[in-house]
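Moving on, here comes chain A:
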Amino acid sequence: MGESLLDVRMLNKAFGSIVTARDLNFSLCRGVITSIIGPNGAGKSTLINVLTGLLAADSGEIWFQGREVTREPIHRRVKLGLGRSFQVVNVFGNLTLFENLAIPVLALNRRAKGMIRSIAHLKEVREDVEMVLTQVGLIDEAYMVARSLSHGDQRLLEVAIALAAKPRLLFLDEPTAGMNPVERSRILETIRELSQTGEVTFAIVEHDMDIVFSLSDRVIALHKGKIIGDGSPDQIKMNPQVREVYLGEEVA
Partner candidate 1 sequence: MNQYWKYFLMLGCLGALVGIGFVSGPFVLYLATRIMILCIFALGYNLLLGRTGLLSFGHAAFFAIGAYGLAITSIHISAHPLLGILIGVTAAALLSLCIGFFCVRHTEIYFAMLTLAFGMMVFALIWNLRSITGGDDGLYGISRTAISLGIVNIPIRKDYQFYYFVLLFFVASVFLIHRIYSSPFGLALAGIRENHIRAEFAGLSVKAYRLGVFTVSGAFAGLAGSLSALLESNVAPFSAHWSHSAEPVLVSLIGGLQTFSGPLVGSIVFVALREVLQRFTYNWMFWFGVLLLAIIIGFRGGIVGSISDAFRKYSRP
Partner candidate 2 sequence: MDQHETTRRDFLKAGLVTAAATALGSGIVKPVGLWAATPNIKGPIKIGYLTVLSGTLAGYGEFHKMGALMGVEEINAAGGIAGNKVELEIRDSTLAAPACIQNARYFVDSWGADFLAGVDSSGQALALAPVVGELDRVLMVTHAATEKLTEDEVFKKGIKQVFRICTPTYQDGNAAAFVAKDLPVNTWATINPKYEYGYTTWNMFKDTLGKLKPGVKFTAESWAPFGTTDFRPHINTIMDAKPEGLYSVVWAGELITLVKQAKQAGLFDKIKHVMFPVGAAMDVLEGLGPEMPDNIWISGRYFFLYPDSDRNKEFVARFHKRWNHYPAYVSETAYSTMYAFKKAVEAAGSKETGKVVDALAGMELDSPAGHRVFRKEDHQAMYEVPWGLTKADPKYPFKIMGKQIVIPAKEFFNRPPFEGPGTHPPFKDSK
(Lines give C-alpha, C1' and ligand atoms only; values in the text may rest on other atoms or scores of the structure.)
Protein backbone atom coordinates (compact mmCIF):
# COMPACT_ATOMS: atom_id res chain seq x y z
CA MET A 1 0.00 0.00 0.00
CA GLY A 2 1.08 3.54 -0.69
CA GLU A 3 1.43 6.56 1.50
CA SER A 4 -1.37 7.12 3.99
CA LEU A 5 -3.75 10.05 3.39
CA LEU A 6 -6.31 9.69 6.13
CA ASP A 7 -5.83 8.10 9.52
CA VAL A 8 -8.71 7.40 11.86
CA ARG A 9 -7.90 6.54 15.46
CA MET A 10 -10.34 5.25 18.07
CA LEU A 11 -13.24 7.11 16.49
CA ASN A 12 -16.59 7.01 18.29
CA LYS A 13 -19.94 8.40 17.33
CA ALA A 14 -23.34 7.55 18.75
CA PHE A 15 -26.84 9.00 18.63
CA GLY A 16 -28.31 8.13 22.00
CA SER A 17 -28.25 4.34 22.11
CA ILE A 18 -27.59 3.90 18.40
CA VAL A 19 -23.86 3.46 17.91
CA THR A 20 -22.63 4.37 14.43
CA ALA A 21 -18.91 4.22 15.06
CA ARG A 22 -17.22 2.29 17.83
CA ASP A 23 -13.46 2.56 18.35
CA LEU A 24 -12.83 2.71 14.62
CA ASN A 25 -9.23 2.55 13.46
CA PHE A 26 -8.22 2.57 9.81
CA SER A 27 -6.19 4.41 7.20
CA LEU A 28 -6.91 5.32 3.60
CA CYS A 29 -3.98 5.36 1.22
CA ARG A 30 -3.15 7.37 -1.82
CA GLY A 31 -4.20 5.92 -5.14
CA VAL A 32 -6.25 3.12 -3.63
CA ILE A 33 -9.95 3.15 -4.51
CA THR A 34 -11.65 2.08 -1.31
CA SER A 35 -15.29 1.11 -0.99
CA ILE A 36 -17.16 1.19 2.26
CA ILE A 37 -19.99 -1.28 2.39
CA GLY A 38 -22.47 -2.45 4.95
CA PRO A 39 -26.18 -3.00 5.39
CA ASN A 40 -28.52 -0.05 5.83
CA GLY A 41 -27.87 1.61 9.15
CA ALA A 42 -24.34 0.26 9.34
CA GLY A 43 -23.06 3.79 9.83
CA LYS A 44 -21.53 4.46 6.39
CA SER A 45 -23.04 7.88 5.78
CA THR A 46 -22.52 8.90 9.37
CA LEU A 47 -18.88 7.90 9.06
CA ILE A 48 -18.46 10.15 6.01
CA ASN A 49 -20.27 12.96 7.81
CA VAL A 50 -17.91 12.68 10.77
CA LEU A 51 -14.79 12.40 8.62
CA THR A 52 -15.71 15.44 6.50
CA GLY A 53 -16.86 17.51 9.45
CA LEU A 54 -20.62 17.70 9.07
CA LEU A 55 -20.95 15.87 12.38
CA ALA A 56 -18.61 16.16 15.33
CA ALA A 57 -16.96 13.00 16.60
CA ASP A 58 -17.75 11.97 20.17
CA SER A 59 -14.15 10.96 20.70
CA GLY A 60 -11.13 9.83 18.74
CA GLU A 61 -8.89 11.52 16.22
CA ILE A 62 -8.94 12.12 12.50
CA TRP A 63 -5.65 12.88 10.77
CA PHE A 64 -5.41 14.02 7.20
CA GLN A 65 -2.06 14.16 5.45
CA GLY A 66 -0.29 14.25 8.76
CA ARG A 67 -2.50 16.97 10.27
CA GLU A 68 -5.11 16.50 12.89
CA VAL A 69 -8.46 17.74 11.54
CA THR A 70 -10.82 16.32 14.18
CA ARG A 71 -12.08 19.75 15.20
CA GLU A 72 -11.45 21.64 11.99
CA PRO A 73 -14.52 23.21 10.36
CA ILE A 74 -15.75 21.73 7.09
CA HIS A 75 -14.41 24.40 4.78
CA ARG A 76 -10.90 24.04 6.13
CA ARG A 77 -10.94 20.27 5.62
CA VAL A 78 -12.14 20.93 2.09
CA LYS A 79 -9.25 23.28 1.48
CA LEU A 80 -6.81 20.70 2.83
CA GLY A 81 -8.12 18.35 0.16
CA LEU A 82 -10.88 16.35 1.85
CA GLY A 83 -13.94 16.46 -0.41
CA ARG A 84 -17.25 14.67 -0.68
CA SER A 85 -20.42 14.31 -2.67
CA PHE A 86 -23.87 13.64 -1.27
CA GLN A 87 -26.29 10.76 -1.36
CA VAL A 88 -29.13 12.98 -2.57
CA VAL A 89 -28.69 15.64 -5.21
CA ASN A 90 -27.11 18.60 -3.50
CA VAL A 91 -26.21 21.30 -5.99
CA PHE A 92 -26.83 25.05 -6.24
CA GLY A 93 -30.15 24.62 -7.99
CA ASN A 94 -30.81 28.14 -9.24
CA LEU A 95 -27.28 28.83 -10.43
CA THR A 96 -25.76 27.91 -13.77
CA LEU A 97 -23.38 25.01 -14.06
CA PHE A 98 -20.57 27.46 -14.56
CA GLU A 99 -21.43 29.21 -11.32
CA ASN A 100 -21.86 25.90 -9.52
CA LEU A 101 -18.28 25.06 -10.30
CA ALA A 102 -16.93 28.58 -9.96
CA ILE A 103 -17.85 28.56 -6.27
CA PRO A 104 -15.39 25.81 -5.25
CA VAL A 105 -12.77 27.07 -7.69
CA LEU A 106 -12.99 30.56 -6.22
CA ALA A 107 -12.95 29.24 -2.68
CA LEU A 108 -9.48 27.86 -3.36
CA ASN A 109 -8.20 30.87 -5.23
CA ARG A 110 -6.88 33.53 -2.92
CA ARG A 111 -6.85 36.21 -5.59
CA ALA A 112 -10.47 35.55 -6.36
CA LYS A 113 -11.90 36.65 -3.03
CA GLY A 114 -12.67 40.23 -4.02
CA MET A 115 -15.93 42.05 -3.89
CA ILE A 116 -15.27 44.38 -6.77
CA ARG A 117 -13.81 42.48 -9.75
CA SER A 118 -16.32 40.64 -11.83
CA ILE A 119 -15.97 36.89 -12.16
CA ALA A 120 -16.17 37.25 -15.90
CA HIS A 121 -12.76 38.89 -15.80
CA LEU A 122 -11.00 36.16 -13.87
CA LYS A 123 -9.48 34.12 -16.65
CA GLU A 124 -7.82 31.40 -14.61
CA VAL A 125 -11.13 30.72 -12.85
CA ARG A 126 -12.88 30.25 -16.17
CA GLU A 127 -10.19 27.88 -17.36
CA ASP A 128 -10.41 25.75 -14.23
CA VAL A 129 -14.19 25.57 -14.41
CA GLU A 130 -14.16 24.65 -18.06
CA MET A 131 -11.61 21.97 -17.42
CA VAL A 132 -13.77 20.25 -14.81
CA LEU A 133 -16.86 20.61 -16.97
CA THR A 134 -15.03 18.93 -19.80
CA GLN A 135 -13.85 16.16 -17.51
CA VAL A 136 -17.40 15.22 -16.56
CA GLY A 137 -18.77 15.93 -20.02
CA LEU A 138 -21.08 18.78 -19.14
CA ILE A 139 -19.28 21.54 -21.00
CA ASP A 140 -22.13 22.06 -23.44
CA GLU A 141 -24.58 22.78 -20.63
CA ALA A 142 -22.28 25.30 -18.89
CA TYR A 143 -24.80 28.14 -18.94
CA MET A 144 -27.88 26.14 -18.07
CA VAL A 145 -29.45 26.39 -14.66
CA ALA A 146 -28.54 23.35 -12.59
CA ARG A 147 -32.17 22.64 -11.69
CA SER A 148 -33.04 22.08 -15.32
CA LEU A 149 -30.56 19.20 -15.79
CA SER A 150 -31.63 15.56 -15.82
CA HIS A 151 -31.25 13.68 -12.56
CA GLY A 152 -28.21 11.85 -13.78
CA ASP A 153 -26.53 15.02 -14.98
CA GLN A 154 -27.22 16.64 -11.63
CA ARG A 155 -25.44 13.72 -9.96
CA LEU A 156 -22.54 14.27 -12.31
CA LEU A 157 -22.54 17.94 -11.45
CA GLU A 158 -22.51 16.95 -7.81
CA VAL A 159 -19.29 15.02 -8.36
CA ALA A 160 -17.95 17.84 -10.50
CA ILE A 161 -18.44 20.38 -7.69
CA ALA A 162 -16.50 18.12 -5.39
CA LEU A 163 -13.77 17.71 -8.02
CA ALA A 164 -13.54 21.43 -8.64
CA ALA A 165 -12.36 21.91 -5.07
CA LYS A 166 -9.25 19.91 -6.07
CA PRO A 167 -9.55 17.19 -3.45
CA ARG A 168 -6.77 14.75 -2.58
CA LEU A 169 -9.28 12.38 -1.05
CA LEU A 170 -12.84 12.35 -2.30
CA PHE A 171 -15.72 10.57 -0.60
CA LEU A 172 -18.54 9.69 -2.97
CA ASP A 173 -21.79 8.78 -1.27
CA GLU A 174 -23.63 6.41 -3.63
CA PRO A 175 -22.47 8.20 -6.76
CA THR A 176 -24.50 6.04 -9.15
CA ALA A 177 -27.84 6.09 -7.34
CA GLY A 178 -30.66 6.90 -9.74
CA MET A 179 -28.48 6.91 -12.86
CA ASN A 180 -29.23 5.17 -16.09
CA PRO A 181 -26.59 2.70 -17.43
CA VAL A 182 -25.05 5.28 -19.81
CA GLU A 183 -24.59 7.87 -17.10
CA ARG A 184 -23.38 5.17 -14.76
CA SER A 185 -20.63 4.02 -17.05
CA ARG A 186 -19.63 7.60 -17.72
CA ILE A 187 -19.16 8.40 -14.05
CA LEU A 188 -17.28 5.15 -13.40
CA GLU A 189 -15.03 5.92 -16.33
CA THR A 190 -14.36 9.37 -14.92
CA ILE A 191 -13.49 7.93 -11.52
CA ARG A 192 -11.07 5.43 -13.02
CA GLU A 193 -9.37 8.03 -15.18
CA LEU A 194 -8.94 10.47 -12.33
CA SER A 195 -7.72 7.78 -10.02
CA GLN A 196 -5.09 6.77 -12.51
CA THR A 197 -3.63 10.29 -12.62
CA GLY A 198 -2.90 9.81 -8.92
CA GLU A 199 -4.14 13.23 -7.97
CA VAL A 200 -7.40 12.12 -6.46
CA THR A 201 -8.00 9.17 -4.22
CA PHE A 202 -11.56 7.89 -4.05
CA ALA A 203 -13.49 6.44 -1.15
CA ILE A 204 -16.91 5.25 -2.19
CA VAL A 205 -20.05 4.20 -0.40
CA GLU A 206 -22.00 2.02 -2.78
CA HIS A 207 -24.83 -0.49 -2.67
CA ASP A 208 -24.31 -2.01 -6.08
CA MET A 209 -21.92 -4.89 -5.40
CA ASP A 210 -20.98 -5.26 -9.05
CA ILE A 211 -19.64 -1.74 -9.04
CA VAL A 212 -17.95 -2.22 -5.69
CA PHE A 213 -16.10 -5.31 -6.75
CA SER A 214 -15.18 -4.11 -10.23
CA LEU A 215 -14.02 -0.64 -9.20
CA SER A 216 -12.41 -1.02 -5.80
CA ASP A 217 -8.87 -1.91 -4.84
CA ARG A 218 -9.93 -2.28 -1.24
CA VAL A 219 -13.23 -2.86 0.56
CA ILE A 220 -14.11 -2.02 4.17
CA ALA A 221 -17.24 -3.65 5.56
CA LEU A 222 -19.01 -1.97 8.43
CA HIS A 223 -21.60 -3.39 10.77
CA LYS A 224 -23.12 -1.61 13.76
CA GLY A 225 -20.27 0.88 13.88
CA LYS A 226 -17.52 -1.72 13.69
CA ILE A 227 -15.25 -2.93 10.93
CA ILE A 228 -16.03 -6.56 10.27
CA GLY A 229 -13.95 -6.96 7.18
CA ASP A 230 -11.12 -5.09 5.45
CA GLY A 231 -9.22 -6.19 2.40
CA SER A 232 -9.22 -6.71 -1.33
CA PRO A 233 -12.56 -7.37 -3.02
CA ASP A 234 -11.73 -11.07 -3.24
CA GLN A 235 -10.85 -11.27 0.43
CA ILE A 236 -14.12 -9.57 1.36
CA LYS A 237 -16.12 -11.92 -0.83
CA MET A 238 -14.62 -14.80 1.13
CA ASN A 239 -14.93 -13.19 4.58
CA PRO A 240 -17.39 -15.33 6.56
CA GLN A 241 -18.45 -12.54 8.86
CA VAL A 242 -19.27 -10.26 5.96
CA ARG A 243 -21.11 -13.00 4.22
CA GLU A 244 -23.14 -13.63 7.29
CA VAL A 245 -24.28 -10.09 8.13
CA TYR A 246 -24.31 -8.56 4.72
CA LEU A 247 -23.86 -10.64 1.66
CA GLY A 248 -25.72 -13.40 3.40
CA GLU A 249 -28.75 -11.25 3.69
CA GLU A 250 -28.57 -10.31 0.10
CA VAL A 251 -28.13 -13.82 -1.11
CA ALA A 252 -31.02 -14.94 1.05
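Regarding candidate selection, all candidates are chains of the complex that A comes from, given by their letters.
Heads up, the rule we're going with is that a contact is a pair of C-beta atoms (placed from the backbone, for glycine too) under 8 Å apart; a residue touches a chain by one contact, two chains touch by 3 or more; residues count from 1.
Just so you know, these numbers come straight off a predicted model, no measurement behind them.
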Complex member in contact with chain A (any copy), out of 1 or 2: 1
Footprint of candidate 1 on chain A - complex, ascending: 52, 54, 73-76, 78-79, 83-84, 86, 90-95, 99, 102-104, 106-109, 112-120, 122, 125, 161-162, 164-165
